[in-house]
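One structure, pasted below without further comment.
Of the protein chains in this complex, all but one are displayed in their positions.
Letters are used for the chains, namely A, B, C and D, taken in the order the chains are written, and counting of residues starts over at 1 for each.
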Amino acid sequence: MNERVPVLAVDNLNVEFRTRSGVVKALENVSFHVNRGEMIGIVGESGSGKSVSALTAMGILDEAGRVTQGSINLGGLDVLNAPERDLQEMRGREVSMIFQSPRTALNPIRTVGKQIGDVLRRHGSANRQNVRAEAIKALMSVRIPDPERRHDAYPFELSGGMCQRIMIAMALSCRPELLIADEPTTGLDVTTQAAIMDLIKELAKERNMATVLITHDLGMAADYCDRIVVMHAGHVIEQAATAELFASPRHPYTAKLMKATPHGEGSLDDIESIAGGLPDLRAELPPCRFSARCERYEAACDMPALIADEVSPGHLVTCRRPL
Amino acid sequence: MRRRDFIKTMGVAAGASALPFLKFLPAEAAGRGDTLVVVTGNGPNSMDIQRKGTNRPSYQIAVNLYDRLVGYGTKTLEDGTMMYDYQKLEPELAESWEVAADGMSIMFKIRDGATFWDGTPITAADVKWSFDRAVSLGGFPTVQMKAGSLEKPEQFEAVDDKTFVIKLLRKSKLTLPDLGVPVPIIFNSKVAKANATAEDPWATEFLHRTPAGGGAYMLERWDPGQQTVYTRYDDWKNGDLPGVKRVIIREIPSASTRRALLERGDADVSLDLPPKDFAELKESGKFTINAAPIENSMIAIGLNLNFEPFKKKEVRQALAYAMPYDQIFKQAAFERGIPMWGGKSFTPTTIEWPQPFPYDTDYDKAKALLKEAGYADGFEVPLSFNLGLAQWSEPMCLLVQESLAKIGVKATIDKIPGANWRTAALVEKKLPMHVKAFGGWLNYPDYYSFWVYQKGRLFNSMNYHNPEVEKITDETLHLEVDHPDYEPNIKKLLAIFFDEVPLIPVYQPFLDVATQKSVTGYEYYFHRQLDCRSFKKATA
Amino acid sequence: MNEFFKHLRYVLTENPVTLFAGTLFLIFVIFALFGPLIVPYDPLASNASQTLKPPSWDHWFGTDQLGRDVFSRVLVATRLDLAIAISAVAISFVIGSVLGSLAGFFGGWTDKLVGRLTDTIMAFPLFVLAMGIVAAMGNTVENIVYATAIINLPFYARVARTEVNVRRNADFVLAARLAGNSSLRLLATHIYPNTLPPMMVQVSLNMGWAILNAAGLSFIGLGVRPPTAEWGIMVAEGAGYIVSGEWWLALFPGAALMLAVFCFNLLGDGLRDLIDPRRRT
Amino acid sequence: MSVLLEVESLKKHYVLSGQGPSDNPLVRWVRQRLTSAEDHTPVLHAVDGVSFEINAGESLGLVGESGCGKSTLVGMLARLSDKSEGRISFAGRDIGEVPSKVFHAEPERTDIQIVFQDPHESLNPRFTSFDTIAEPLKRLKGITDKAELTKMVEAVAEQVDLPKMLLSRFPHQLSGGQKARVNIARAVAVEPKLLILDEPTSALDVSVQAVILKLLVRLKNDLGMSYLFVSHDLNVVRLLCDRVIVMYLGQIVESGPAEEIFTRPAHPYTKALISAIPNAASAGNERVRLTGDPKSPIDPDPNACRFHGRCPMGEDKCSRAAPPQISVTADHYAVCHFAQPS
Partner (left out) sequence: MNSNTKIRIIAGRMLQAIPSVFGIIVVTFLLTRALPGDPAVYFAGPAADEKSIQQIRESLGLDKSLPEQFLIYLGDLVQGDLGVSISTGFPVAEELWRRLPASLELTLLALIFSISVAIPLGIAAATRPNSWVDQLCRLIVTAGVSLPVFFTGLFMVYIFYYILGVAPSPLGRLDIIYLSPPPITNFYTIDALLAGDFEVFWAALAQLILPAITLGTFTLAPLARMTRGAMLQVLSSDFIRTARASGLTRSTVLYTYAFRNALLPILTTLGMVFSFMLGSNVLVEKVFAWPGIGSFAIEALIVSDYVAVQGFVLAMAILYVLLNLTIDILYTLIDPRVGLDG
């Protein structure tokens, strides 16, 4: 695969959910991409559309969700128009996903080894005879001590951190091009969290794999990602290389988010919260969904056709009045 | 016996060609000439009639699998129904008998060549053992034997192999007929003794499960609660060889299923149907309905004298005038019986029994009588019936309830489950007003009076007590019918029953048995069980 | 509350079956309340000239062996059948939920005791137990109600126990404890009211079951006393007439019985939707 | 400074009935005869000899990973559960002796309150905000007069910046931040002396976290409360607390002034915790990383360091002797074989 062709390219994606109380415009004009070997972070508060973007990219959106516009290109496959059979082939082989709360993300009544084996056999990289050996190999690759014994363990017998390693082993067993990690350390202890993130980073580097890290923790994204995509209420509002973003955030929301996050030194006076909450995505919305919370709001913000500006190379901001 | 063997025994009539049809046409089972299929509501719970707790359907085992010394003759009713003749005793195991000159002993000659199923000859010793057993076991057999003045083993003597003598304690018209009831059956005493133990000298445990006798039928199998199957004992000498080789008696709890089985041709004989079904089956003309009025039996309303208002004769008479006789007869009994109301006079003219009582539905008379008794405004009374007989007694009670309301008597209906009935009605005698369906085995009014009108008797659920009745009944019970005192005594009794009405008769019920047209030979017996020996079946 | 009605409307319109059940339920309630006033004939009056007539304009559901109007009897029976079901369910609900709540809240020996009691009841085939109770105590309407209540008791006790148990250490309960509530008050004002929604579903489902139970008892002759009109007893009485062609005697009360149970079961489902929308999305 | 709460050798042990489904003695007896199960009843040492104190007006941070006994400890301090051993004295009175079941009638009930972690779960779904805030006033302050109650509730609501119009709403009609305010209002309505904050912001979005934290600081100053601040978010602890204690597997492994703990941690576990904080600033720094999982809290070996096995500097002696408590500075100690006084 060409280095410059993104592994995943999401373009102008709109997703809606039909619920009892109306249509939720979950994503609007969402575009981002991941290159080979790159780790990007998608950051935002809960409800900002991070997970929906990932699930749509995998083609496993809930039945209530509907893509109304846009395209997703995953390693050359047109995800939105591909037949289910191709998508099944793609999942687990070319792109894998790991989730938060790893213990519930594993089948509670199947040994972890078998679950890894299921994936290996599904994608043809193992057969009945060597499946056990292959699964153990996968376990070894995520530095699980005593893999022989762990192979026959059930998720409930393992700690959360161990389960997340299993998940990673399973996700990476078929050597995918892309790994999507959806809040992979939520619910884990800080020390475990660090170990898991280190592992992901290390494996990604080792395999030159593209990684999408979905998180609400700006600090973590800063720590591990090459590039950060900031989302708010279904919009991508800013994306840039990590260092640049932290050095000069251009979207008011990004700046506020940074200000709100406590970070080591400094006192309580240094942090500030963001006024207001996320808008109701069922209602009629202005072009900029942050406008109601924004101190820099003025009438021009309500003009339609809000598009992302490339304020510097690779730094995109979706705002009429960037900082 | 396996099914295949059974098919072989079916012989040429059905033939091997029937075999492929078997799984499709079970209905054919009833069509075969040598097998009789009987469906009934309740089956036997023991093979031994003399055992404690043996139920009524078990009497048929005694009837069909065992012999008695004597049997009854047969008479034919107007509608063609055959019925036993209690006035004519016929030889069964006893070839002949002789009453001694003094009338205090009877000598029986045992039939030559009569054998038990195992081939051993039946001897007088077997008879003695069997009779000793009946009078020694206690409970029902002993009481029934006592009714015929057969009370202790010393009365029975096996003179030689073929001669058996009964010594009488008193002369009684009931003695000989009592030998024909199902109780004094002849067991194979050798087999029985071989299976007796010290605690169980009369082999009750063994005979409970395994019949040991020499009757016309042998037991092929018995699945309690499901079916009983008889096969003919082809060496039976004590009567005409039965016309049907094999009898299957199936227990089907649901009456409508029993009717359906008959209508669909799957059963030859259907018992225990509600009166309405018999009325309709008769109407259809497709089946033979054998209807014999049950002797010495009446469906009646009993009035308990322990209940305050019923202590007054006027109240009882008032109720007798307030019964909706005709309605009950038509809507509850579907006319399956003989009316027992509307008699001409309070003075009986015949000793025929049962006979209509001199009451009819007359609310004015009833009201007047109530007023006279001081119950002008009526009273409340529970009206109970046996749940087991709900098919006809429930509508009957509803009609009575409705009718009594017209004279101000408020009856509340109380269903009593079958077994509790005995306790509540007969032992504790605590039901103020109830449906009564007693029938005496021995067909005499004095016998009825003995059980129903005498103080303290089990079936005197009315707590009726009249010294005159006691006296006359005791005097009459053992009198021969042709004794000069007999008729006047009975008339006196009947007059009392008419006047005092502790029991308000409604009708004398029929014992209905529905059979396929191809089946003949049904005969009514007082014990109300099928005597399969007389059946014949036309081959299809 | 307004939101509740919006949700109710949503559940009803989204789910025509529930709407249907609701309407049916209303009709049954109307019959139960006004049945005796609107029937064309006296349900208890026999009529010798009109016995066993098939359905006609005069007698919509025909007449029975005593000439009583089956339609009137079926209609009038609604009250008794609903009354039996409601009182039985009410008793088992109150006693069961209180026992279950105490067991779930206090645990320990209370829990063991209640657990043993429910286990013991559950170990009987429930219908057989009801038969035994009615046979032992006598077949009156009250005893049928008690028997039905007893056999339903374990269901409420178990649901209440589980529901209370999961909430026993919920944060809001601990918070209420911090606010100075005693244990019993905690149970009564904070936990118990929150267990009611799942219990209501059970109530609705059990109503149908209670009706079936009473009818079954009647069928084997342990039900209410004649001449009272009651669906189960009418089916039982009518059963004997099916083969002889008088099908209407059993069919109409049977159908009424079925519809009532059907209606309660559907309502239970609907109620579940209303209370726990997640179950059906 | 006066000591408000003093905890001494506090322990909470749960006797486990084995893995079987029953603790029925008969069942146990037969099971032991039928199978080769050992006759030992395992004991879970949830909190195992914890001593510390909180001064009036102080805020103490309590840090540790899940399962280290934080919640059990909080439950005992707030008198929601009973201790197994040890002493809890509050303003000089031994309140640990009062069974938790009857503690609601004690005067100290008013003085110790908690703000729970999940603002949604800790509100009764059938109570309006008003009901929730009014309840402690009714029960603990005995205020029954409707008008007075309304006045007081509204005053508390104002104190926590909860708009009056939200008082008639049910929990599901409120946002996360609003629910957090209701919870805080309920806890401070009776003006407690000690407020335990059990991860008060962990369920909130980062955008509202700051304002809640600021509210808490303001309330503490206004009402003169002491705080016990339980959190796994070390950045937040650092912002809010004067002193910090670190727990590991039921025991305190380090205790000291917040600034010292964060800048000069003495226990290897604390070091690992601090270096695990994801931070834009710390990216690329040298990190202390832990391997493996914590040991089981069931029947821990009394003669070993409980951190042994995961500890990056563990040695043989760690598995043979329980580590001593070593003072680093006057009010800073660590429980480790390798801790050094500075």
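Before moving on, here are some points about what is shown:
Here, a contact is a pair of C-beta atoms (placed from the backbone, for glycine too) under 8 Å apart; a residue touches a chain by one contact, two chains touch by 3 or more.
Bear in mind the structure is a predicted one, so any value in this text is a computation, not a measurement.
Within the full complex, the residue among B:140, B:363 or B:379 touching the omitted chain is B:140. Only one of C:43, C:96 or C:232 touches the absent chain when the whole complex is considered: C:232. The chain not shown here is touched by just one of A:99, A:224 or A:253, and that residue is A:99. The chain not displayed touches chain A at residues 58, 60, 84, 87-93, 96-97, 99, 101, 104-110, 118-119, 122-123, 154, 156-157, 167, 170-171. Touching the omitted chain from chain B are residues 1-3, 6, 22-23, 26-30, 37, 45-46, 51-55, 138-140, 143-144, 147, 208, 221, 223-227, 248, 250-254, 256-257, 260-261, 263-264, 266, 387-388, 417-424, 426-427, 456, 458.
Residues of chain C that touch the chain left out of the display are 14, 17, 116-117, 119-120, 122-128, 131-133, 135-138, 208, 212, 215-216, 219-221, 232, 235-236, 239, 242-243, 247, 250-251, 254, 257-259, 261-262, 265-266, 269, 279-281.
Simple rule for what comes next: only the chains that are shown with their structure count from here on.
In terms of C-beta pairs in contact, A-D outnumbers the other of C-D and A-D.
Between the Cα centres of chain A and chain D there is a gap of 32 Å. Inter-chain centre distance (chain B to chain D, centres taken as mean C-alpha positions): 87 Å. As a whole-number value, the distance joining the C-alpha centres of chain B and chain C reads 45 Å. By the touch criterion given at the top, residues 254-257, 259-260, 263, 274, 276-277, 280, 327, 330-331, 387, 390-391, 394-395, 397-399, 401-402, 412-415, 417 of chain B touch chain C in their complex. Interface residues of chain D, counted against chain A in their complex, comprise 65-66, 175, 177, 205-214, 217, 232-236, 238-240, 262, 272-273, 275-283, 287, 289-293. Of all residues in chain C, only 44-46, 48, 51, 65-67, 135, 139, 221-222, 225-227, 237, 239-244 touch chain B in the complex they form.
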